[in-house]
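Only one protein chain is missing; all other protein chains are in place.
After this line comes subunit A, so read on.
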Amino acid sequence: MIKNYFKTAWRNLVRNKVYSLINILGLSIGMAACILILLWVQNQLSHDRFHKNLDRIYIVNNRDIGDGGKFAWSWTPNIMGPTLKKDYPEVADAVRYVEGNNFLFTVGEKKMVPSGAFADPGFLSVFSFPLISGDAKNALAEVSNIVLTEKLARSLFGADDPLGKIVKIDSNAHFKVTGVLKNLPDNTAFDFAYLLPWSYKDKLGWTDSAWGNNGLNTYVMLKPGTSQATFDQKINKITTNHLPGDPLYKNREVFTQPFKDQWLYSKQENGRYIGGRIDMVRMFTAIATLILIIACINFMNLSTARSEKRAKEVGIRKVVGAQKKGLIFQFIGESVLLSGIAFLFALAIVIIFLPGFSTLVDQQLHLPFTDPLFWMSAVTFILVSGLLAGSYPAFYLSAFNPVKVLKGFFKSSTAAVNPRKVLVVIQFTFAVLLIISTFIVMQQIKHAQARDNGYNAQHLVFVKMNGAIENNYSLIRNELINRGAVVSVTKSMSPITERYSDSWNFSWTGSTEEDKKTDFVRMASDADFVKTLGTKLVMGRDIDIFKYPSDSNAILLNETAAKMMHLKDPLNAILKADDIEWRVVGVVKDFIYQSPYEKVQQLIVFGPKSWFNTMHFKLNPANTTRQNLDIVAAIFKQFNPEYPFDYKFVDAEYARKFKEEQKTGTMAALFAGLTIFISCLGLFALSTYMAETRIKEIGVRKVLGASIFNITSLLSGSFLKLVIISCVVASPIAWFVMHNWLKNYQYRISIGWPVFAGTALLVMVIALVTISFQSVKAALSNPVKALRSE
């Protein structure tokens, strides 16, 4: 019997090529979009899930009160890890980890600056990064050990076995390769090409035992059976207890977050992690489901609309003994078959678009063909899609009365509200919802891009001050200016596009004890901060150590800081920080150093008594960029010969701030486009079918004097009504969803009516174009033909 069902289904498919193509194409595109999204979702959900001890690993966090509420952060003091390991028996191991090393590696003639991290020796035992060679327990035990990833090892040593070989780091430190790790998988939050032992950080003098200096991550692995809640309770006051009587730390709490949640839950509210990437995962899972539903709705609509064609078969089968459940089985089977065919096409589409999609989402996604779980999921996916698409038509078709259908009394429903119309409304509601959302995301990105960032990024370049740059700074600076490649130079604590440091415990004339808890962003400059970066002075002058030797403890405030400090006359005000008295020499207009979607926080630019690690310079606009960079590169080669000249343009770095939102916007646009395309595919097929079934009515109307316009608007009108209803239903939902999304941004647009009106108009035009082809064709047909066929 199944063979008979299969034959009928297959011949039906072949006989009705256009409908079959529309059905399979729509379903394939929907499935492909769904698979792509689910691959990304799976990638997100699998982040760092491969660690053997996953359920026992936690990341240590701080929580405190400030800026009107509680806030949490995962940077911890150097002393935290060893203290937890020593004083808390439930801790199996505690490891410190920090990225951001930019050492110069030399092996023979090869020189490179790979990015790496410092880690405690237990790191490779707590986390499960597989070692190709070496011993996880001892690989980082000695101060001169180094662990490389396979890729870096190959770059440094080629095909030779790297184990035991020596890497020179910077000018004089020699490290023995004690381990080679498999390249890090794409789904890990860790990002390093090598690991250096924490003891080397100690040796460099880059560590301290201050409980208030938070600059690294601490991970604890608890002993089996330890409850996180109990442990959190025990460590809650650990910082306060080590800083007794210090009013700044009286509210400090320490707690842990399960490591497995770290990737997905990074957004906090009132000091608790409540969301983050998980919100995107949920949103796109919903979008994947919606797209699949929309594609399945096409199938439902076409199957039920074309039910007259199948009605006779149902009648005959019933007459010769078929029961309803047998017919339901037959029709669901048919849709599962179609779903299976669509899945094969979908796989082909996914294979074609996967590389582009991987680039878009910035993750290396792949189809795990060798994984049995993938094939099991594929079968489930086909069955679910088949059931979803086929169950309603199956029940609908199998319920036909054989007497009526065999006598030709069957007519499909023309009621004002029938399930098919409801399904079209659902389809277009989703499509309109996605399009409105896409427009709002785009508007928000544009809004932030159009925001004045408060400085001039044109021709602005920065380099990290590595190797001999610090020592030769004055020579480099003079040379750059004298040779006409740059017009001004400033060194700073961080690139202007980033925030490297912030701290509190500052006091100034008239400040209160409470003010000490105000967090200030820190930047630094030796001279020409305003001139080089193009920020605007509101009052006073720029820091300039070359002109004013006393400027070593000068500071600039941004406007927010000046306002927040309630200084009547900010100039020459004294601020006490790090046991130094700093003098305000100028106030600059607020500029965006971090997120263009957030308000600018209070910021201080400290004078040369501070520390520096970045050098900004403004290229000479009179020359070409190439000419300038050639000169600059030559100068750096001269004064910092060991290191490759690595520079970045500030405007490119600033543009990267929009990457995440642009990614969301592009994905939303892509899937909105697909949704409307699939919906229109269904609409096209429905309008074709409608034109076929109403051919006699059209003939009669034309004979009675209806014009082509009358007929076209009659046929198109019924569909347009559904699209208008969809716009009305989708608009408030879209407003609600996007209003909540915009709440994530302090600097945001307000949603206006044009986006709804514009979307409605756009969708109506698209729908009209889709259906008018068939409507006009029907209106132009010869009525005599239609009536004769009766």
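Everything below uses one rule, namely that a residue touches a chain if its C-beta (ideal position, glycine included) is under 8 Å from a C-beta of that chain, and two chains touch if they have at least 3 such contacts; residues count from 1.
FYI, contacts and distances are computed from a predicted model.
UniProt records the chain missing from this view under the protein name "ABC transporter ATP-binding protein", selected from "Fe-S oxidoreductase", "ABC transporter ATP-binding protein", "3-oxoacyl-(Acyl-carrier-protein) synthase" or "Electron transfer flavoprotein alpha subunit apoprotein". Touching the missing chain, out of A:N4, A:S209 or A:S550, is residue A:N4. Set against the missing chain, the residues A:R96, A:K201, A:K318 or A:H459 yield one that touches it, A:K318.
When you scan A:L383, A:L406 or A:M764 for touch with the missing chain, the hit is A:L406.
Along subunit A, the points of touch with the absent chain fall at residues 1, 4, 7-8, 11-12, 15, 312-313, 315-324, 326, 402-403, 406-408.
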